[in-house]
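This is the structure I have questions about; it appears just below.
Let's turn to subunit A:
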Amino acid sequence: MGEAHVQHRELPDIENVEVVEKQHLLPRVQQLAARGMRFITTTCIDNGEQFEVYYHFDHHLELTHLLVTIDKNEALPSITPVYFSAFVAENEMKDLFGLRVDGLNVDYQGRMLVSEEVPAPPMRKKEASERRNGDGS
Partner candidate 1 sequence: MAVKTVLPFGPQHPVLPEAIQLRITLEDENIGQVLPALGYIHRGIEKAGEKNDYPLNVYLVERICGICSATHGLAYCMAVEKLLGIEPPPRANYLRVVWTELHRLHSHLLWLGLLADAFGFESLFMQIWRIREMVMDVLEKTAGNRVIISVNTLGGVRRDMTDEQIEETLNTLAECERQLNAILPVILEDYTVKKRTVGKGVLTAEQALRVGAVGPTLRASGVAQDVRMTGYAAYGELNFQPVVEQAGDSYARAVVRARECFQTIDLIRQALQRLPEGDIQNKPRGNPNGKAIARVEAPRGELMYFVVGNGTKNLERMRVRTPTLANVPTLLEMLPGAEFADVPVITLSIDPCISCTER
Partner candidate 2 sequence: MPKMLPTVVGNLVSKPATRPHPYKRREAFVRARGRIIFDISRCIFCGACALRCPADAIRVNRAERELVFEPFRCIVCGACVDGCRRGCAQMIAQYHSPAYTKPEEYYRAPVEVKEEDQL
């Protein structure tokens, strides 16, 4: 399969990604719900400086994605007024990354998956000033 052309190949990426700002998130999700899209899940990626949050939707087996980029201490509006089953995915982001989400219909206060003995959100990348000994739990 063309091993000699490895360096000329484009980086594989996912299609149908739409970048939205935080304040346009809820209206855009309401438009998608009116078209009959099914909500799949959310994904949060920590790239060191900010959080990139993807929202994945499906319509008759075709995928659409929304991408919101926010700072680590900002809060996202919840999409549970539109899709109430999103509370599972959004609570998981709260537990594992410490991302603040406002307006959840069912809120576990960051303790849905993670117990009280865990001091910090486990999947956050450590910034250079906070790195402790070892490679972090």
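Things worth noting here:
Definition applied: a residue touches a chain if its C-beta (ideal position, glycine included) is under 8 Å from a C-beta of that chain, and two chains touch if they have at least 3 such contacts; residues count from 1.
Picked so that all candidates are chains of the complex that A comes from, given by their letters.
Computed from a prediction, not measured in an experiment: that's the story for all the values here.
For subunit A in this complex, the touching partner among the options 1 or 2 is candidate 1. Listed in rising order, the residues of subunit A touching candidate 1 in the complex are 1, 3, 6, 9, 11-14, 36, 38-41, 43, 45, 54, 56, 60-61, 63, 83-85, 87-89, 96, 106, 111-115, 122-123.
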